[in-house]
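Structure first, then comments.
Just one protein chain is left out here, and the rest sit where they should.
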Amino acid sequence: MHDLISFPIPLGAVKNGIDSGDTAWMMVATALVLMMTPALGLFYAGLVRSKNALNTFMMSLGAMAVVSVTWVVIAYSLAFDKGNGFIGDLHNVFLRHVTNGPRTGLAIPELVFVCFQASFCIITAALISGAVVERMRFGSYLVFAALWACLIYAPMAHWVWSSNGWLAHRHVMDFAGGVPVEMASGFSALAAALVVGARKDFGRQAILPHNGVYALLGASLLWFGWFGFNAGSALTTGKQAPLAFTNTLLAPATTLGVWMLIDYLRGRKATAIGAATAIVVGAVGITPAAGFISPMSAILLGGLAAIPSYALIVWRPRTRLDETLDVLAAHGLAGFTGILFIGFFAQASWNLTGNGLLFGSPIQLGRQAIAAGAAPVYAFCGTFILLKLMGLVMRIRVHERDEGKGLDVGQHGEEAYTRGEGAILIRPEHAFDLEYEGSAK
Amino acid sequence: MHDLISFPIPLGAVKNGIDSGDTAWMMVATALVLMMTPALGLFYAGLVRSKNALNTFMMSLGAMAVVSVTWVVIAYSLAFDKGNGFIGDLHNVFLRHVTNGPRTGLAIPELVFVCFQASFCIITAALISGAVVERMRFGSYLVFAALWACLIYAPMAHWVWSSNGWLAHRHVMDFAGGVPVEMASGFSALAAALVVGARKDFGRQAILPHNGVYALLGASLLWFGWFGFNAGSALTTGKQAPLAFTNTLLAPATTLGVWMLIDYLRGRKATAIGAATAIVVGAVGITPAAGFISPMSAILLGGLAAIPSYALIVWRPRTRLDETLDVLAAHGLAGFTGILFIGFFAQASWNLTGNGLLFGSPIQLGRQAIAAGAAPVYAFCGTFILLKLMGLVMRIRVHERDEGKGLDVGQHGEEAYTRGEGAILIRPEHAFDLEYEGSAK
Amino acid sequence: MHDLISFPIPLGAVKNGIDSGDTAWMMVATALVLMMTPALGLFYAGLVRSKNALNTFMMSLGAMAVVSVTWVVIAYSLAFDKGNGFIGDLHNVFLRHVTNGPRTGLAIPELVFVCFQASFCIITAALISGAVVERMRFGSYLVFAALWACLIYAPMAHWVWSSNGWLAHRHVMDFAGGVPVEMASGFSALAAALVVGARKDFGRQAILPHNGVYALLGASLLWFGWFGFNAGSALTTGKQAPLAFTNTLLAPATTLGVWMLIDYLRGRKATAIGAATAIVVGAVGITPAAGFISPMSAILLGGLAAIPSYALIVWRPRTRLDETLDVLAAHGLAGFTGILFIGFFAQASWNLTGNGLLFGSPIQLGRQAIAAGAAPVYAFCGTFILLKLMGLVMRIRVHERDEGKGLDVGQHGEEAYTRGEGAILIRPEHAFDLEYEGSAK
Amino acid sequence: MKLVIGIVRPEKANDVLEALYRAEVRGLSVSRIQGHGGETDQVETYRGTVVKMELYEKVRFEVGVSDNFVEPTVNAICKAGCTGEVGDGKIFVVPVEKVFRIRTGEEDTAAVTPVL
Amino acid sequence: MKLVIGIVRPEKANDVLEALYRAEVRGLSVSRIQGHGGETDQVETYRGTVVKMELYEKVRFEVGVSDNFVEPTVNAICKAGCTGEVGDGKIFVVPVEKVFRIRTGEEDTAAVTPVL
Partner (left out) sequence: MKLVIGIVRPEKANDVLEALYRAEVRGLSVSRIQGHGGETDQVETYRGTVVKMELYEKVRFEVGVSDNFVEPTVNAICKAGCTGEVGDGKIFVVPVEKVFRIRTGEEDTAAVTPVL
């Protein structure tokens, strides 16, 4: 069947080790992934009540601010520097020793590599906000995001993507972040929901998404960006990039189809919020596997991944767990499914790296299982402890009264939608006579 | 004038036949075109009433789900496999024989080619939904999209883009899909509107677009994606890609200007919905011609294309034909204009392929006329028959009552916009006392 | 420290002088910048009252129409043709002599260069609309945009980017448009606000943004596009492109962080509108400097740029100046900051071009100061005179009555949001009995 | 003087407007409300949560009329707003003590008679 | 016949709905309004502009009831809508002269008694 001919590595015209085509692709891929964080903000904002829409969006944008800087200051070094099996060292803090020159082993400038990896850390931190929207203090969330990037994300990225990482040593296959992105965010979200606690209205009122169009558009833009996320994870236009690209189309499409079918078969309608969720679930499922399995396996994975996540989303609201936007189901569980799936379906003829159980290499399943076990434990425990410690020195939640009024007014002094009537201008006061204020005694 | 020097073919550093720059470009172009389908969903959703906004958007997303899978399973093979002059054969079903290796004649991996072409089929199927929004059953639409991709789109793509196709044999010029995308969707839309029938409120109430901002944003994102659509159709960064790119800027810009002018001259205002429409019309007009005519001809085409489509859009609502979002005018007719225009203005000095009538080659006009005649007939008749047959085995339209309530509630069990008040939580019921339900006797 | 090894120039496989990777990148960058103009429209539309939302968005789209055509007809030639130190000549009007072949000194087709530069001119003209929204006549704005592109933008672009320009001769460093884009738009906006005058409600009513989510999404999409804007300004994937890319991530992120902090420290909340503004301010600040300073300097610039713009935004509404959406603060002033910052922090080890004062080259600061002085004067005076002259031959403002009703209805005959009730169908009248109209006597 | 408050289905609002127009009622105000009556339920689902949409969209007409216009107004709304299915709505007639036209300060009947 | 107009906090709207349901009040209409009373102020900032949000979101209930239902209705709203903090709202009871059910044309008490 496939041989090397089917897997050409186009290195372009390399001058000083940089390939212009690869660099073009990786800059675009990075921009696409950076666009995913506001897309997530839009998706989440659509799913909450209108009184919390701005706050929810701002959590994603806030993560862009603090995590970007944290990344270049220290987290990049912790993640990708040599260090030990668990974490990198401080050789690259403040981007020391990082240049326009190629990163070792790649044909792209190291700066581009830094940005591409930054975009992953940013969105992962933003994902967790889904568990605590409508009640967490904005400032505390920003502090959390910065610390989380250093303490949870950076080590986990080191495990699988640094040549020195302990999971990389065990030949765990994780193409675009089943471990540090999907499981890390999902299980951290669970911990965060537990520490922060349920919304006061949870389980007592029907809390409906305030704008389904935002949710659909947000999920669509996420899908768009995910092509950069997954196919960019090849770090070249060659190797598994085209395969990862193809699988990023097929898996979410299948998940979407299967999800609508389950919705329908349960005697209900094919919901739009469900569809938006399905796109995310499918894209998450294929994330770790994108460059390792064949397109037909990707279709299978897309279909399979729908089932556990669907079940968890239906079951979770019956519990007392207010993991509000189901980050655990959509990311943690779907990432888990994807990581294990590789253990069965990895195909060396497509990935040139190794086979899974079904193609003759049962040991790979064991390796994947190690990752699927370690990631949730570390992410959950780390986040739980981190938030508990933070709780000792600052308020994590807004006051109940502010929760009732909505976080937009309470945390940001604004409302998402307004028509302006009834708002009285206080400052600047030049044109508005002061007598008005004065007449009130 | 121009000679070969003006038409360099940059092949990059080709290793095993793959060029990294071309691959980078084509992956991005594919992602852009895939983004166009949700952009279309947003555009359409803005144009309908709020009670149908989710359903309208979901039709586009639903097309992404079913057409993607249909494409790799069979339609790709039917379109691009050798076969006969009319349709391909089944050599590539389930992507058999498709690899990471280069597609013959191109410097990009075949997988990327498959995805690029998939994105075209998806959006074309989604376009047709514009004719039947606010009344067609969601499930039936999904079935229709899958069948239509195989029976109408795949053959028509084969005609012009397979080396074996009967229109390709006749040297018809169709750069990015005047035949299989624009005319196919436009005339299929006409057939669909006839079979499905008018909305019950059509011609009796004023039915206004519920969100003009969505329409403007959707049209803008469509334009953005269209650069991938048209310039990507060169299948390389070389050849006509830069020309197609330039023309995709100039033609819609001119159409937009002319459209606003006509609006204004008719004693009216330059409408925003008109502007959004104009962008689409201009982009459609240039689609078949993008890589074949000079930039100045593109400006001319952009201006000319406005006129027939404008006239049809003004005239259509006076008829009893509820082709709701005017897919025929915006796609069918503008595509027709573009295909014929090539026959006059094709310029070998720019396209290295052939001239049109004005540059000394009258025969090209004849060839274009064949395409402009065959495509509408096949698309219209095929879709008409397909929907009539489907109507024998399933309901095509929603019940009139559900049409009144809106398809969002009826088909998806949701509303696009809600603030949550007045909705009573039924399940999960743990926190809400059951006594409430019980007290109602 | 850094030597040439750290600054490789990947030329890809050049055939006939074109590099496929560079071409891929520049086409994508161009598409991204073209997407910024509608993103700006969305951003601005969110900031105005709902009765002006469509008109505000339409100003940006209208600029795309008229400026695109103006660019290829004449402004490109005025900007990039040899000419004299002040302005180009007419060698390239109607794109004469422009081909698919490489532009001298670059490895990309000249057509791509034309489009990339067009996208800059378009958005710059659109930016100015922020100063005059909610009151300027739509038609007059379109005329203004076309004239402004020729008379203000083209010369200023010529100054810094044509090899012949007087500022280029003085070795002024302006990577992506501090002079012709940011300062030009900002100071032109000031002039426009003065000529057009304040809104009638300004300073008398509280005028609130009608949709904060649009503002956040618009600003996010602007940031996304800005990666094309800044990193694309290298005109290759090599040279300073990766550096510019990195800095376009870091500077706005830092500005956003600092802005939220100032908001917070002033005893207030971290506002969402403020955050959206901060993203723009940071991206503007880094625009001229993107390829000239180190990433750590970019962080510093991002932080610094927040301060003057924040101060101006707080102070401006206390004056009688209704420069409505603060284009002066966000673009003019931040661009000014960025241009001067280069004079201190330019670092030849990163940019291979020259150092600033802090790295041993005080003369560069003087050069930057010349640009920072000349640009505001020319832009302000030019725009002021242009609008005053226009005022002699046409109305610039809408009637006060129309201003009250909103420009959407007055200028475009539409409303942004509607549910359709209460609108009575007049034409087509076939189904609606005429007796109704008749019964009213 | 009376204030006639009519609550009707949104899909009937245009018909009611037309009927009032024909009945020569010239001044009226309309707002969108939500209502609950005896209608059958509409159930929605959001990610595992089932929700009963207790409230339906309605349109509320508020028409100030002089006494002899009450009957035509009520009739117009009743006829144009009726579908015969549960959920058609209600009409309330409320007494009014005084009416003013803001533009002119005219009172009572003069205030609700359109100036032609 | 009376029309009971109750203005309550949005966060209490669901509780009021529930209470009315328990009080066997079957027909009602709800709309979103903004109100001003003695509440403390809420200040917003928009790019250097400071704005006093004089008006707060409220929910307005409009319930047409026969006379002997007035008290239970008022009680239900009062109890379910009360938080004890400034801003809880008001109830107005307005006389109604006639009520019609649009579906059937039934009048008065018959019009507000749900058909089961």
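In order of appearance the chains are A, B, C, D and E, and numbering begins at 1 in each one.
The criterion applied here is as follows: a residue touches a chain if its C-beta (ideal position, glycine included) is under 8 Å from a C-beta of that chain, and two chains touch if they have at least 3 such contacts.
Predicted model only: the values in this text are computed from it and were never measured.
Within the set B:V314, B:L357 or B:I370, the residue that contacts the chain not displayed is B:V314. Per the touch definition above, the residue from B:I273, B:I299 or B:A379 contacting the chain not shown is B:I273. For the chain missing from the display, the contacting residue among D:A23, D:I77 or D:A111 is D:A111, taking the whole complex into account. In the full complex, chain E makes contact with the omitted chain through residues 2, 5-8, 31-38, 54-55, 58, 60, 74, 77-78, 81-95. Within the complete assembly, residues 201, 205-206, 404-405, 409, 413-415, 421-428 of chain C touch the chain that is not shown.
Against the chain not displayed here, chain B makes contact via residues 206-209, 268-269, 271, 273-274, 277, 313-318, 326.
Throughout what follows, only the chains that are shown with their structure count from here on.
Look at the contact of chain D with chain E and you find different residues on each copy: under half of the numbers used there are shared. For chain A, the chain whose average C-alpha position is most distant is D. Averaged C-alpha coordinates give centres for chain B and chain E that are 49 Å from one another.
Rounded to a whole number, the gap between the C-alpha centres of chain B and chain D is 44 angstrom. Within chain C, contacts with two or more other chains are made by residues 12-14, 19-22, 24-25, 28, 206-209, 211, 268-269, 271, 273, 317-318, 419, 424. In chain E, the positions touching at least two other chains are 14, 17, 30, 44-46, 48-49, 51-52.
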